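A single protein chain has been removed from this complex, and every other one stays in its place.
Going by the order they are written in, the chains are A, B, C and D; count residues from 1 in each one.
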Amino acid sequence: MLAFLLRRLAVALSVVLTVSVIAFLLLHLSGDLATDLAGPEASPEQVARVRVEYGLDQPLMVQYGQWLAGAARFDFGRSFYFRESVASLLGDRIPITLKLGAIALGLALAVAIPLGALAAVKRGSWFDRAALAFCALGQAVPTFWLGLTLIIIFAVNLRWLPVSGNATWSHYVLPSVALGWYAIPAVMRLTRNGMLDVMASDYIRTARAKGLRPHTVIFKHALRNAVVPVVALAAVQFGFMLGGSIVVEAVFSLQGLGQLAWEAIARKDFPVVQAIVMLLATIYILLTFLADLLNAWLDPRIRVA
Amino acid sequence: MTVPVLELDNVTKIYPVPQGMFKPRAMLTAVGGVSLTVARGEVHALVGESGSGKSTLAKMLLGLTKPTAGEIRIDGVPIAQTDRREVARRIQPVFQDPYSSLNPRKSVADLIALPLVAHGIGTSASRQKKVAEMLDAVGLPRRMIDAYPGQMSGGQRQRVAIARALVMQPDVLICDEPTSALDVSVQAQILNLLMDLKREFKLTYFFISHNLAVVEHLADRVAVMYLGRIVEERGREALFTQASHPYSRALLDCVLTPDPSLGMPDTVIAGSFPNPIAPPPGCAFHPRCPRATDRCHAEAPGSLPVADGVAACHYAS
Amino acid sequence: MPLLDVDHLTIEIPTEAGLLHAVNGVSFTLERGETLAIVGESGSGKSLTSLALMDLLPSRAVRKARSMRFDGIDLMAAGRREMEDLRGDRMAMIFQEPMTSLNPAYTVGDQLTEALRRHRPVSRAEARDRAVHLLERVGITAAASRLGQYPHQLSGGLRQRVMIAMGLMCEPDLIIADEPTTALDVTIQAQILMLLRDIQREFGMGLILVTHDLGVVARVATKVAVMYAGRLIETGPVEAVFGAPSHPYTQGLLRAIPVPGRTRPGEPLGTIPGQVPNLIGPLAGCAFRNRCDRATEACAAAIPERDLGPGHRMACVLDPVAVPA
Amino acid sequence: ALANKANDTLVYASDSEPENISPYHNNLREGVIVAHLVWETLINRNPKTGEYEPQLATAWKWIDPVTLELTLRQGVTFHDGSPFTADDVVFTFNYVLTPEAKVVTKQNVEWMAGADKIDDHTVRVRLKGPFPAALEYLSGPTPIYPAAYFKKVGLDGFSKAPIGTGPYRITAVENGKGVKMEKFKGYWKGSPLGDPSIGKIEFRVIPDGETRMAELMTGGVDWIWRVPKDQADQLKAVPNVTVLSAETMRVGFLQFDAAGRTAADTPMKNDKVRQAVAYAIDRPAMVKNLVGGGARVMHSACFIDQIGCTDDGVPRYEYNPDKARKLLAEAGYPNGFDTDLYAYRERDYAEAVVGYLRAVGIRANLRFLKYAAMREAARAGKVPLEYQTWGSFSVNDASAFTGVWFKENEDDMSRDPKVKALLEKADTTTDTAARKDLYKQALSMIAEKGYLLPLFSYPSNYAFSSDLSFTAQADELPRFYTAHWK
Partner (left out) sequence: MSTTSASASAPAAGFDPVPVRRSPLARFTKRATRHPGFMAGAVLLAVILVLSIGAPLFTAHDPYAQDISRRLIPPVWHDKGSWEHWLGTDKLGRDYFARLLYGGRISLMIGAATVLLSGIIGTALGVAAGFFGGRVDMVIGYIINVRLALPVVLVALAVAALVGTSLNTVIVVLGLLLWDRFAVVARSTTQQIAHADFVGAARAIGCSTRLIVFSEVLPNILNPLIVVATLEMAHAILLEAALSFLGLGVQPPLPSWGLMISEGKQYMFFSPWVITIPGVALVALVLGINLLGDGLRDVTAPDNRS
């Protein structure tokens, strides 16, 4: 188990490293940052000064090394725009996005797992069909459009919920729905398919042959095995959600990471963009790592290897 | 003395099995030091428990995987020095599961013609003709030429697989449990067919099975494998009447003939197949052997000559 | 009163291509202490028949019968809960695939005690004790320590033993074993079969053994039922059926297997030409007639059941011809 | 925090957040608004009269052309209760002049050489040279910081918890979200800014225009601005929302690669092509239908009310697509041509231009970029056609427009030495009439050659809760300390 852990950790680390190279190159091969940084009115001397100030005159390898060394200490340099440490900028925004993602994921799981399981148990019924139709439809609705529609209906017309901001929990309702929406079909389908597979498996037949009550069969024997892949998917979805929060945060003017990223891209604030790419990638990798652990815990075949 | 068509000389296959990052990879000896000779025109059967290395041996004979050590020779020429395609012309496989051994996306004609295509033999018309001939040979109606595997029964598929194996007119057919997925009535058909084809095409069979009744019916010589090693290698007659190795004997006891008067055999060996990564010391069979002694525990037996063959048991008499 | 009395069991499954007549009017009885072997080719309906007894058929399958009684209980009339109470308690089942029949997520102990605690008001410790006892009985050493293991840590033979122990937890009156040894090696197969035989004797239960291996049938069963295309074509005491196989199909089967000492090596084996008919749609008359070399016009009509001796019956219009054994 | 009258909290929203709340360290309009609420300058320019009035300084006099002596007001305190003295003024000015201060808009302070304390309530500001606009700057972008506090916390600390002497004090600076302010109880009486009325003011950053609007409609915020015409029109129909429109100095225009820097054979080099473009665009229709609210069509390359700017006698291009097509054919492009239109704001307007060009056969591909990126491309000579806007830094003189776009500097895309010569002469001429005439000649030449096609002036639309009494000034600086609830 420990070896399994360590190996997974090593892989995770090297993935993070590769992502860091990509994030770094992506933004540094794009052109002369110093010109951008110095601003439109800058003279060549000013540009040169900026270049030195931000270390942009160094070879790319050196710049990368310095940046990575900083990143390892959660020091991503200073924002070109805010001239403030990127880490502290991120620090303010991370909780918002994490909160949003967590609520959205919670919402999605809370809706999708029971519905998916029920659809599988009642396979072929009208409920199952409705659930599948909902899946197909759900995946077809663009997040941003859903967000706008939610605003029109629930915030502007009905005035039930606030439009934007993050002051109270009620502010998170609409964005979470918009963000969680896209994950519901995937989780639901996976739960349903997993349940179908499991329900058709020999050990469920064994459980039924023991005369166990249907709820024991479904909840103890079936769901436990059916959610194993859901755990991994949930982690992946959470990663996607953090990445996808860019759209939702833009729609709902939530000042989370996504919003910061979008603005930073627009402002060519590279240290911030880099840091966010890295951060999201790291969170994703961390999550899949945790999901692996959770899976190992849920599935003794991995745990007791 | 003529050169045997197949010779295995101390063939060993070791698979490294990863066991985690910081543990060294374990070495699994799937096949350990197997030496065999198969004479032209004979049926050489290989029996043994699941996991004893039969398929691995077959794969090496087919050139699908390389032995870790030892040498395989066809007509005296080492396989390692032969072009793989040349090996393919001489040795062809028939697999156990006729469902997975045929590409479900291909029609019977394409399946049977594949070896010709792979070796660039003939035009499409001549291939077509050849396919038709092969269908006749394996007893399939010609109208099935456009059928897909999904439309055929298990027996029919196995016939297609055999036709494909024969289209290049090989010398040796490696049959890895060719009938164990089939019903008895179909099994009989396939066994009859194999025997007919052997005569017609002068084939040599390397026949893997765990059904000793089938082996007895078909084989000229029989090798019994246990945990990657040949524990006994005899002519059929000798093995079935006077098996020397306790494991062979146990296997024979377990042949359940449809005779209600016999009841269950009483001499059933204990235990189950040991872990191939950590095989028992000494004679690998000793933990299950009713006659094991301290010597068996300590010392691995070599091959002792017995009547019409060899046996690897200290007490083979 | 027989332990089990099945009269005219029919199972139909609607499929894409049409209605599949998977089991067609199967009747048999089983007494306590008897072992009934159901044999037949793949797809002949053996598994469905045994699942039908347990009411474990796939949901689409439709089960019909004139009557089906287990120890006097009308299984056709029994409700879902009644069946649940019977299953695992008075009737138990052992499946073919020991690799997949145990839930990978729970320990052996958990899965063993579960059945007992479901049906009997026993404490955890009592259930555990019984599990240990039974594991030992089925020949598992260090039984107590096995309880904490997960199925994947056991070999196939061990798992099948666990399955058997699981079936025995409530001391059922009937055990149905669906090809319990097909996936196992020959030496292990012999061990498991002996175990089943011994246990059946010891507990005096009824045992239904589903298999396609005639050798197993001959050695283990007291009664045999031969199925073909969803029908029972010959049934009777094992000595009678093997001694005087009467139905052309049974005869064909017995001719097709090589028997060391009886068939001559290298000689062609007897074969049954053709294929099993497709069971979709109505099928009148004898299902075997297209493969039967003695078929006549009469075979297309309804086939009567004929008594051939005490308990020995077959479904064929032809007079049995003795075949050289 | 809920916006509205009942809570006595005015929430205003805008799209951008200043990179640093310290007024010397950002150059964003949003920053300027906060600066005027929280800090004070020595002098106040009355927005109505244009007169300079005492604020933190009660009196000032020129000792010599490069020395200004100011007498400071007594009894003023900073938001932390510490008194305002000459030290604060001296510290502020000397600090912002140091290179370490990294003041963002250097021209706001660079005219000063330094400040000296005469006594606790008298300071002298030394100039680098004679600078007639000194009072203008002392009444604008030069707020006074608390010396002691700033020295204690440094810029970083200051930008997180800034204090000034202004009518409102900051209670929270929330990165990415905005700024919270409340009325400063200790604000001195008799300020020219008047007595603030609203208890709490909150600035919220809401980047998305529609979200701002939704918030306004649902009462989440009380005040938004820069509302596009259509929304402004529609908001007028919404109960409880008041809409206010006013023209600004900003002019939208098209610029052409007349110098041929993108390619030697670019169609943009051809006078007829540029004129064709001018004829192709229905500017009155754009003003009427797209821009609306106080905008005017411009015909000269400057804002018409700027001193020196005139369109009298300057050639005009009416909307005439047929003529445009004809000109194109004459120029050798009977089937039109493909080009790129670069733009950075008001995508609708740029798209409309694309549509008009398309109608006469010029297939323009819109390249919508961020300002800096577009400017970089333009300066590098990669832009054939550009949709630009210019606000002249709010300087009320034509030179502030023409000087940027025609003096053969990097932003000049036509690079005509004759135009440059005329403009240089105009900029330095003191005689008003002569100057005007020179501008007229230059502007006529620009228009005739079609170097730059002025489109229209930009209006600004404010929308706010009808509970709020708010007046807008032409300088685009909302002064919330004068706002009050109805």
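Basically, contacts are C-beta pairs under 8 Å (C-beta built on N, C-alpha and C of every residue); 3 or more make two chains touch, one makes a residue touch a chain.
From a predicted model like this one, the values you see are computed outputs, not experimental measurements.
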>> One chain isn't shown here. Among B:57, B:88 or B:214, which residue touches it?
In response: B:88
> For the chain left off this view, which of A:24, A:252 or A:284 is in contact with it?
Replying inline: A:284
>> One chain isn't shown here. Among B:25, B:66 or B:105, which residue touches it?
In response: B:105
>> For a quick check of understanding: of B:5, B:34, B:47 or B:62, which residue touches the chain that isn't displayed?
In response: B:62
> Of C:23, C:170, C:195 or C:279, which sits in contact with the chain we cannot see?
Replying inline: C:279
>> On subunit A, where is the contact patch with the chain that was removed from view?
In response: 11, 14-16, 18-19, 22, 26-27, 30-31, 132-133, 136-137, 139-145, 148-149, 152, 156, 200, 236, 239-240, 242-244, 246-247, 250, 258, 261-262, 265-266, 268, 273, 276-277, 280-282, 284-285, 288
>> Need a quick check: the contact residues on subunit D for the chain that isn't drawn.
In response: 209-210, 213-214, 217, 228, 230-231, 234, 282, 285-286, 288-290, 347-348, 350-352, 354-356, 358-359, 365-370
>> If the hidden chain were put back, which residues of subunit B would touch it?
In response: 59, 62-64, 84-85, 87-89, 91-93, 95-97, 100-106, 114-115, 117-119, 141, 143-144, 147-148, 150-153, 161, 164, 168
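Criterion: only the chains that are shown with their structure count from here on.
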> Going by the average position of its CA atoms, which chain sits the greatest distance from subunit C?
Replying inline: D
> If you average the C-alpha positions per chain, which one ends up nearest the average over all of them?
Replying inline: A
> In whole angstrom, how far does the Cα centroid of subunit A sit from the Cα centroid of subunit B?
Replying inline: 52
>> Give the list of subunit D residues in touch with subunit A in this complex.
In response: 1, 19-20, 25, 102, 156, 174-177, 204-208, 210-211, 214-215, 217-218, 220, 370-373, 375-376
>> Under the definition above, what is the set of subunit A residues touching subunit D in their complex?
In response: 35-36, 39-40, 79, 81-84, 89, 92-93, 148, 151, 155-156, 159, 162-167, 250-253, 255, 259-260, 263, 266-268
> Okay, in this complex, where on subunit B does subunit C touch?
Replying inline: 49-50, 153, 155, 183-185, 187-189, 191-192, 195, 210, 212-214, 216-218, 236, 240, 250-251, 253-265, 268-270, 272-273
